[in-house]
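Please read the structure below before turning to the comments.
Note that this complex is displayed minus one protein chain, with the remaining chains in position.
Moving on, here comes subunit A:
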Amino acid sequence: MVEHAEIRMVHRGGSKINFREPVITNDSRFLLCAAGESVNVYSTSTEEYVHDLQGHTDLVTGVVLNPSNHLQVYSCSADGTVRLWDFTDAILIKTFIIGYPIYSIYVSEKHGGVVFLVVPMADYKSSELFQLVAVHLPHSGDQEVEARELSAVLCDVSPHAGAASFGREGEYIASVKGLQLEVFFFKKQKSYRFSLKSGMKKGAKNAFTCVSCHPKEDCIATGHEDGKIRMWRNFNQKKEYTYSTLHWHHGAVNTLCFTPEGTNLLSGGIESVLVHWHYTQENQKDFLPRLGAAITHIAVSPDGSLFSTSHSDNKITIIQSCVKVSAVIQGLVKGDGVWTNLIIDPRSKALVLNGKPGHLQFYSLHRDKQLYNLEIVQQEYIHEEGLDQFEVVNAAFDARGNWLATVEERRKKGAELEITLKLWAYDELTQSFVLNTTVTAPHEDQITAMFFSPSPETTMLVTTSLDGHFKAWLLADHSDANEGFWACDFVGGYHLLKPGCCSFSADGSLLSVGFQEVVTVWSPASWELLTTLSQPPGAIRDLCFGRLSCSKYLLGASTKNQLCCWNLLTCSLEWSTPMDVSLLQADPLSENMAAFCSQSGSSDLFVFKPSEPRPLYSQKALCTGKVQHAVFAPRDQMLESCEERTQWLNRSQLYFFTQHMDLLTFSTKTEEDRLLASSKQLMVDDSVAVTPFYLLLGKHRGQQLEKQEALTNPMAERTQLPQGSIAIKELLHTPAHVLPSASFLCAMFVRSLLISSSSARASLGCILCQRSSHWMEMEALVVHTTKKQVSLPVMWS
C-alpha cells in the first residue's frame, strides 16, 4: 500500500454487520452498526442503507450513542482511536487517539465525558489479557485529540461485546469472564467477585457468556453456556448474594438485553428464537421464533419500541413492538465456507456464491446488498452439529445468464458420495431460475470443474471429475415438449488420468482440460483431441485462456511452482516462470489476468497480460493466508484513468476473499474521489425518510420549487445574493454543535455582508453557473439510477 498510493485495498461491501451490537438512535429512525472499517447507517423503516461513517483505518469494534448528545455516536476501533460522529450528516466531529487497539466501548449517562474501553493489558503484549479502562475525553477545539490518560477499572476482562454492562444509573459495572462475575462499584471503588463452579461433572456448563443489568433495579442477568440465565441480586455482599435461574435455551445464551424500562428481558441464542422474559414473572415468557439464524446480539431502541437482533448469517432483523419483524438488513452471508467459485451473474451483475446452507446467494456488489437467495438443495436443513448435509459445491452461468448449473454433494465418511447436477433455466416471467434438469450421479466421483461454453451458438456444459472423465452436456431439443432438457453428449478421457481443471477459449472454439501434468486441447465441435501440451513436473492446477488480443495464449498453473504460457498457434511454450500460483483469474473484459501466489504465509498478487513480459501491477503481501476465491466484476461505468498502474482497474474490479472470509477489492484514487463527491451530493434533509425514491424525486421537486420562487420573485434573488459567500454558507450549513463561538463568527459574518458593488455581478453569475452544473449532475444521476433499475430487475421482484 505504501508503494502504490493510488491503489488501495479496501473492504468494499460484504463486511460483517453482525460483528458488534448495533445502535438504534433515540428517534428510532436509524440503525447504526459497525461494518468492517466503517459504521453503516441504515433506515429502520425502509431497511435501506443511508450512508456510512468513514474514517477508521482498522476494524470498528464498537458503536455507542453519546449519552450527553443523542445526535452523536462514539465509535471505537482496533486502530486505537475513538471517534465522535454526527451520524445524521456523517460528519466526523472529533478523533480521540488512545494509542492501544480497542476491543469494546461502554458509556454511561452518569459518567459524562468518560468512555470505558477494553484494551489489551499494557504489560502483557503477547498474551490475551484485557482490561477495562476509563478514559477522560479532554475538551479541546482540535479535531484530533490525544487522550492517553487511562485509569484501569477492571483487570482481566473479556474483549467480547456484551461481556460488561453498566448498572442502574451507572453506579456499578458488571463484567463476566469465564466462570467469574465481577461487579465494580464506582462510589465505593470496590469490586465484588462471584465465581461459579464449572459444573462439568453434572453436565452443566456454567461459564458466563453475556451480562446485562436491569436499568431501574439492582439486578444483573447473566447468560451461560448451557443455556441458563441467572438473575443476581444483593450483589453488594460477599456471601449473602443470591440468584435465581431461568432455563429455556438449550444452547448457549449468546446475548441478553433488558428493555429500557426493565419490564422485559430479551435473550437469544442458537435456537434463533427471541425469548421475551417478563421481569419478576419469569415463568411467563413470549417467543418470536423462526428468525432464520442464531442470534448474536440484541439491541433495543431507547424508547423500547424497536428491537434489533443480529444473526450469525450477517443479518440484522428489526422487530416492531415485540412481535412483528418489520425489516431485515441482510449482508453478505458467510456460512461455514465458500465451496463454489465466486461467479458474476451476467444478468444482474451480482456476485453469486454459497449463502445460507443449501442456497446460492445473489449479492449486489455495487449496492452492498443481498438480492435474493436461490434454494438449490431443496431439502430441509437440520440445525445440528456433526450431520452430513448436502452442500452446493459448484455453480456456473452460461454467457448470457440464461442457464445456471449447480452441483451439490453430500460427503459421508466411508459411505458412497452423493452428487447431483442441476440445471436451472432463467424464467423471464418470474425473473428467477427454474429447475430444468436434475442429473443424479453425473459422475462417479467428485466434480472438479464445470464451465459453460461461451460460444453464442450452442449451450454446452462441460464437467470434469476425479473419476477420470470429462463430460459434455447439451440441451437436447425436443420438438414435442415445450422445453428441452439436458443430456450427456460426450464423455472424454485421457489415459485414465484424472482431470483437475478445464477452460474454454473466449469464443468457445477450444476446450482445454488439464489431466494432471498433461493439458489436452479439444475441439468442442467435433470432440477431436487437437493437441496435448505438457510441462512436467507438477500437475496442472489452473487453466486459463487469454482474451481478446491474447486469445492465442493458454496459461496453466502447476502444483510445482510453475506458471506456463503456451502459444496455441505454435503449440509451444511461450514462457514460464517459477511461481506458486494458487489462483489464476482472467478478466473477461480485457486481456488482463490476475495470479495470486502464496508465499511464506501471505499472498501476493500479479496482474499481467500474457503477451507482455512485465506485470501491470504487483502487490506483495496482500493479506495473510491463501487467497482461494477471486473474481473480476465488470464495472457499471468505465473509469478513465490513464495512469499505467491503475489502467487494469478501468473496466472491471477485482474482488477476492481472504482466508478469514473478508471480501476485499482494489480501489483507485479517482474512484474514491468520485464516490466522495456523489456521497456529498446525496446528503439530504433529514426530515423525510431517506429512500432512493426520495433522492430522485424529493430533491428534484425541491429544486423546482426553488427555481419557481426565484423566477417569480426577483427581489428574493437579490437578497439571496450574500448567501453565495463562503462565510454564510459555512454559518448556515455547518451543524450548530460543531460551530466555533458566535463572537468568532460575528466579525466574519458582518464582513461578508459588506458587498462591494463591483463583485456583486460576478458572484451572481457564479451562483447561476453553480446551479446549472448542479442540474446537470442531477440529471446524470437520474439516468444512472434508471439504468440500474433496468439492469437489476430482480430487485423489484
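The working rule: a contact is a pair of C-beta atoms (placed from the backbone, for glycine too) under 8 Å apart; a residue touches a chain by one contact, two chains touch by 3 or more; residues count from 1.
Just so it is clear, contacts and distances are computed from a predicted model.
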### Task
Just go with whichever of "Protein YIPF", "UTP4 small subunit processome component", "DNA excision repair protein ERCC-8-like isoform X7" or "Aminomethyltransferase" UniProt uses as the name of the absent chain.
"UTP4 small subunit processome component"
### Message
Among A:His160, A:Lys205 or A:Arg233, exactly one should touch the missing chain; which is it?
### Response
A:Arg233
### Query
Just one of A:Tyr241, A:Tyr381, A:Trp575 or A:Phe749 touches the chain that is missing; which is it?
A:Tyr241
### Query
Who touches the missing chain here, A:Ser151, A:Gln189, A:Asn283 or A:Ser526?
A:Asn283
#### Entry: Interface residues of subunit A (partner: the chain not displayed)
168, 216-219, 233-236, 239-245, 250, 280-284
